[in-house]
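The structure is given below, and queries will be raised subsequently.
A single protein chain has been omitted; all remaining protein chains appear in their positions.
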Amino acid sequence: MPGEILTEVRILIKSDADVVTARQQARSVATQLGFSGSDLTIIATAISEMARNIVSYTGMGEIILGPTHHGTKQGILMIARDEGPGIPNVAKAMQDGYSTGNSLGLGLPGTKRLMDEFDIVSEMGKGTTVTMKKWKR
Amino acid sequence: MPGEILTEVRILIKSDADVVTARQQARSVATQLGFSGSDLTIIATAISEMARNIVSYTGMGEIILGPTHHGTKQGILMIARDEGPGIPNVAKAMQDGYSTGNSLGLGLPGTKRLMDEFDIVSEMGKGTTVTMKKWKR
Amino acid sequence: MEVPILKQGDYLIASIQAALTDEDLLKLRDELAERVGKYRSRGVIVDVTVLDVMDSFASRTLTATAHMLRLRGAETVIVGIQPEVAFAMVQLGLTLEGVTTMLDLEEGLAFLNRQIKTKQGAKRAR
Partner (left out) sequence: MEVPILKQGDYLIASIQAALTDEDLLKLRDELAERVGKYRSRGVIVDVTVLDVMDSFASRTLTATAHMLRLRGAETVIVGIQPEVAFAMVQLGLTLEGVTTMLDLEEGLAFLNRQIKTKQGAKRAR
């Protein structure tokens, strides 16, 4: 993604304390990029969900935050990346209520609803990358 | 599973008194394996549900309890096995509220929520095997 | 393992003493339904303090018992669910919907006393 991210923040995710750090950083980067109000909450919530999935389902991963644009639209780019086991059936994982853990199964589909763009690529044994964008209003 | 189970306890399940015995044994084995507090209750509850399913839906079966480990993680392995009619649609049976009896239909999905690992294999006319693991904290 | 049922004034108190089989639980339900009629009891307390497991069968049976007894004119309170038991129940998805739960016997009795006084008050007002 070089060229697209001008300045970026990377947060290593390996414990549940890092989930808190990631959502705080997300809020801070989004504020710097000019987001406000409920958009900040939405961005922090999305990052919280994706960071938790990294902790829950893989050993370790990272969150990358930075600016993005498309034509005149300005926004924030968020990437959650891990080299964990991957998701066997991404279509299933994207359904409300589907969880291999003991949780609600709303993380992936819910976060997609929070974002303007949401893209997930997962390869068995290689890991998972979720790329999200939220545009400024 | 040889090599994985060092010492194991087997409990024959054929009446509702055996359900009580099974959950008491589960608590006792788990205590010996170093579990305590709410984990003991969770383990006993899971065994109670699985043992009752054996009594309710098949003539007879068994519960096997023993130690397990994965890397440095230590835990308890619990197997509920019967040679009953099997479950025609396991995915359906795993849904909250699905029951062919007059009960709550929470036994299988609820027990999965109680466990760290939960695996069910069922073959029509051959029987059902539920394999569960709970790790020490 | 039979559950002793004590009559105390207008109330019945069933104190579970040890782990119960499913059959014991069904017997308790039937026994309570009968005695509520026999003694014209206004309230029933089921003390589950000693139970270290409350699984789906026990929850379903106790809920059904409470509903049955209400139809027979008695209020039922389940008391003494231990914290770990409550935790496991919630994970299983069991919430004892529509059943009154109180911390212990004392709270349960206090609840029934308030309950029944109000019911009597309402009747007198009519």
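In order of appearance the chains are A, B and C, and numbering begins at 1 in each one.
By our rule, a residue touches a chain if its C-beta (ideal position, glycine included) is under 8 Å from a C-beta of that chain, and two chains touch if they have at least 3 such contacts.
What you see is a predicted model; the values in this text were computed from it and never measured.
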| item | value |
| --- | --- |
| Interface partners of the hidden chain - shown chains only, full complex considered | A, C |
| Sole contact to the chain not displayed, among C:10, C:31, C:52 or C:107 | C:107 |
| Interface residues of chain C (partner: the chain not displayed) | 75, 79, 81, 83, 85-87, 89-91, 95-98, 100-103, 107, 111, 114-115, 118-119, 122 |
| Hidden partner interface residues of chain A, rising order | 16-17, 19-20, 23-24, 27, 37-38, 40-42, 44-45, 48-49, 52, 96, 103-104, 106-107, 109-111, 113-114 |
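Going forward, only the chains that are shown with their structure count from here on.
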| item | value |
| --- | --- |
| Number of hops, chain B to chain C, where each hop joins two touching chains | 1 |
| Per Cα centroids, the chain farthest from chain B | A |
| Angle of rotation relating chain A to chain B [CA atoms, steps of 5 degrees] | 80 |
| Chain centre separation (chain B, chain C; CA means) in Å | 29 |
| Centre-of-Cα separation between chain C and chain A, whole angstrom | 48 |
| Chain A-chain B separation of Cα centroids, rounded to whole Å | 36 |
| Residues of chain B engaged with two or more neighbouring chains | 113-114 |
| Chain C: positions in contact with at least two other chains | 91 |
